[in-house]
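Before any comments, here is the structure.
What you see is the complex with one protein chain gone and the rest in place.
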Amino acid sequence: MQNADREINKEKISVAEMAKQILEQGRADRLMGWKRGEFFYDNSPAVFENLSELDDFVYDLFCGSNLSKFLVKESRKDGKIAVLLKPCDRYSFNQLVKEHRIIKDNVLPVEIDCDGMLDIDKIRALGIKGIKKITVDGDQLQIDTVYGPKTCAREDVLLMKCLTCKDRVGGDRFELVKEIEAMSSVERYEFWRSELSKCIRCNACRNVCPACTCEKCVFDNDKSGIANKANTDSFEESLYHMIRAFHVAGRCTDCGECTRVCPQNIPLHLINRKIIKDLNEFYGEYQAGEDDFSKGPLTRFDLDDVEPDIVMERGGNK
Amino acid sequence: MSAQILTVKMENIGNLFKAIAADQKLYLPLEQAGQVQFLPYDPADDSQKVRLDVLNTVRSAKDLFFPQSENMVAFKKQGKKIDIIENREKVEAFTVFGVRACDARSFDILDRVFLSEPVDVSYAERRARGTVVTLACNEPEETCFCETFGIDAAKPDGDITTWIADGLLWWQANTNKGVKLTDKLLSVDAGLFVDSTGEAKALEEQQEKIREIISQLPLHGLSLEYFHKEELKTIFNSPKWQELSEACIGCGTCTFVCPTCQCYDIRDYDTGNGVQRYRCWDSCMYSDFVMMAHGNPRTSQVERFRQRFMHKLVYYPANNEGIFSCVGCGRCLAKCPSSMNIVKVAKTIGGEANV
Amino acid sequence: MSIENKEFKPLIVAFCCNWCSYAGADLAGTSRLAYPAEIKIIRVPCSCRVNPMFVLRAFQRGADGVIIAGCHPGDCHYTTGNYYARRRMTLLFSMLDFFGIEKERTRVDWVSAAEGVKFSTVMNDFSKKIHELGENRRLGDLRCKMPIEK
Partner (left out) sequence: MQRIGVFVCWCGTNIAATVDIDTVVEAMKYEPGVVHASDYQYMCSEAGQSKIKQAIKEHNLTGIVVCACSPRMHETTFRKAAKAAGLNQYMVEIANIREHCAWIHKDRKEATEKAVVLARTAVAKLNLNTPLTPGESSVVKRALVIGGGIAGIQSALDIAEAGYEVDIVEKQPTIGGKMAQLDKTFPTLDCAACILTPKMVDAASHENINLYTYSEVDSVGGFVGNFNVKIRKKARSVKADICSGCGICTEKCPSRKAENEFNLGLNKRGAIYIPFAQAIPNVPVIDRDQCIKFKTGKCGLCAKVCPADAIDFSQQDEIVEKQYGAVVLATGFNPIKLDNFDEFGYSQSKDVITSLELERIMNAAGPTGGKLLRPSDNGHPHTMVFVQCVGSRDTTGCGKTYCSKICCMYTAKHAMLIREKYPDVDVHVFYIDVRTPGKNFDEFYRRAAEDYGVNYIKGMVGKVAPTNGKLLVQGSDLIADRQLVIEADMVVLATAIEPDQTAKSLATMLTASIDTNNFFTEAHPKLRPVESPTAGVFLSGVCQGPKDIPETVAQASAAAVKVIGLLSKDKLMCNPCVANSNELLCNGCSNCQHVCPYGAIDYVEKEFRAGGKTSLRRVAQVNEAICQGCGACTVVCPSGAMDLKGFTNQQIMAEVDAICR
């Protein structure tokens, strides 16, 4: 079995140029990319039908969003749609193709390069306010604000997922997970209680997650027994995130979108990374979305799998 | 500036908080796990960090008057007998300090909905028991556009208005609830305030500075007059809604961070020893919003998306003498996962009229 | 049951697979091998039928411990059921532990239809551990625990 065929940027032309060529040569009827927003940093995902719409196409440092989930809806429309996939988005795309959520033949995946997207919350956390314009020079950012010009290093304001980008830089993505694992049981409980009590149950993490594409989510379906609209009790906060983590276990590609969109900046990706770390430790290295046909760890087994009480004996989890 | 203006040195603002919190609950913008929220101030716990520099809390102060979820009534069933138990949360007096001008205005917008007949009992009770102390924002951000709605960020309304200028906290009571709180504080600790009604020059300079910054903000001069003048049907049938709503993923972030969103859902929960009926925020962006017996009137995201902004810019003003149901706080600009927001909608639908 | 004054009486939910552990429980019964009364058994066709949602639901409604008993790997009546259950429960326990829930509150054990003795020792041992741990305060819904009053 071989992955779905895809468009590679052989001649290394600019992404905008590639988009124009694809629509011009009619290799796709529509193209999914990003549209310039009101400020420098608020680009929105958008579908471009013709060349004139491509005028406000943009591909710059603030296109962190993962477009593959939009294809669940878009690939069901008639006509072919090209989609721009950054290296981290491709895993989500493969996973959605594997689960037949994307109709493969209606989509032309275009693989584009990316050298790290920026996180506006991190820029604001440095105390930079009233942003009017951002220009890039080398690895510094010149930011023109209402309170005078400010600069900061690009490396300090990268999106969380870009720090351990699977394609570019190879940091240990489980570092924070190991830190939490090293805590005592009570400390972990307190850590997650303070983080999850911030949750306003806006479902942004679920609606943006490429692995969460159910026709009707259990949290919206009253017959499921756990449907709820608000965290009326501390338990509901944990239940929501636990069940969600469990439903995407073995299918989550660690694309980091949940943490990017969380209005309360809860480090949700740590839960999914913990599960990925466990799956790798217990059942062998597995990257969801590496290909678009293999079975995930929770839909296969080995005769000599580890016994559940390994969780009791493992060190570190005091 | 006719009313009396008092000042407190910024260093002993802690005593002010302790004094307020002496006999009632005080909510301050406190930092919790990296985010600033309105949380109860605990004089004994000095690990609490008060963050008056942060422009906006993610959950607006609306949460103190119209909480995300609150109990209404409970039922207990024994065989054929059902008894009804009123178990609404008892609300004591409380003060919320550090509310920005935009949030303060949102209370008026909510009052028009919840306090008009039939009065929402629990909202009214919380509004009556709550004292709002607003704090002018010294460093507005690019997402702010409260000026469009006639809000003067330099002079926020509220029971008591405070400013931070020249190392002092300037304190001015506007309503009798404000005066009552000020008198109580004076009676408890006379030395707390210094009366500097006359020499408020530093304050006026700070206000001028704020207004000057606001005039330079990118969204300065944004006008929504198009939505007043244009006929409802043409706005409703504008072809631009389809394109605008493409990026919307139907989550509830914009509605749950918005200080003027007022929709709620009533649900029952079987706790095992009785059924608890409670009210909780609902989002028009959800697919099961206003789900009725026959189904849902708005079946696709375009309609839901359009409903949200039509309500804020067309339906609400039509029922409330043209007042928009938006206070320009900029939270939805900052928090939307697809960076879609009311400013883009206004500019796209309004066309050049709004630039 | 109000929390403070009463001597702590744990509530333990056991999911037993119909072919092996439920029959093991029957054998423990016929051999009159006692285990604490706070353990209540729910019959499921196979240990792979136990959804993490049920485990979390039990904790939400006030359970202090949840144990899942299935056939020994290799003996499953449906050939592969307990293999999937083993992977899923290992992951669930590890995640609960990551959230700071005491890991002794959950357990999986393989009991065949002929191991009445083992069934009763496993249940006695598990109940003793839950007694040591005490009341489940970290993963429970207060609305279900507190009785409804004015």
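All chains are identified by letter, namely A, B and C, in their written order; residue positions are counted from 1 within each chain.
One rule holds for everything that comes next: a residue touches a chain if its C-beta (ideal position, glycine included) is under 8 Å from a C-beta of that chain, and two chains touch if they have at least 3 such contacts.
These figures come from a predicted structure and were not determined experimentally.
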Which displayed chains the hidden chain touches across the whole complex: A, B, C
Options A:K35, A:K86, A:H247 or A:R260, residue touching the unrepresented chain: A:H247
Contact partner of the left-out chain, one of A:D55, A:E215 or A:E313: A:E215
Residue ranges of chain B at the interface with the undisplayed chain: 77-79, 270, 272-273, 299-300
Missing-partner contacts on chain A, residue numbers: 76, 99-101, 212-218, 221, 223-225, 247-248, 295-296, 298-300
Missing-partner contacts on chain C, residue numbers: 11, 13, 18-20, 22-23, 25-26, 28-30, 32-35, 37, 40-46, 48-54, 57-58, 61-63, 71, 74-81, 84, 88, 112-115, 120, 144
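The criterion applied here is as follows: only the chains that are shown with their structure count from here on.
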Shared chain contacts [chain B and chain C, defined touch]: A
Closest chain to the centre of mass proxy, which here is the mean CA position: A
Rounded Å distance, chain A centre to chain C centre (Cα mean): 36
Centre-of-Cα separation between chain B and chain A, whole angstrom: 30
Junction residues of chain A, two or more chains touched: 232
Chain C residues counted as touching two or more neighbouring chains: 141, 143
Residue ranges of chain A in contact with chain C within the complex: 180-181, 185-193, 218, 225-226, 232-236, 238-239, 242-243, 245-246, 249, 271, 274-275, 278-279, 282-283, 297-298, 301-303, 305-312, 317
Chain B residues touching chain A - in the complex, by the definition given at the top: 32-35, 37, 55, 58-59, 68-69, 139-143, 213, 216-219, 243, 246-247, 249-253, 255-257, 265, 267, 269, 278, 280-283, 286-288, 333-335, 337-341, 343-344, 347
Residue numbers on chain A that touch chain B, as the complex places them: 35, 37-39, 41-47, 65, 69-70, 120, 124, 129-132, 145-147, 194-195, 197-198, 200-204, 206-208, 220, 228-232, 257, 260-261, 263-266
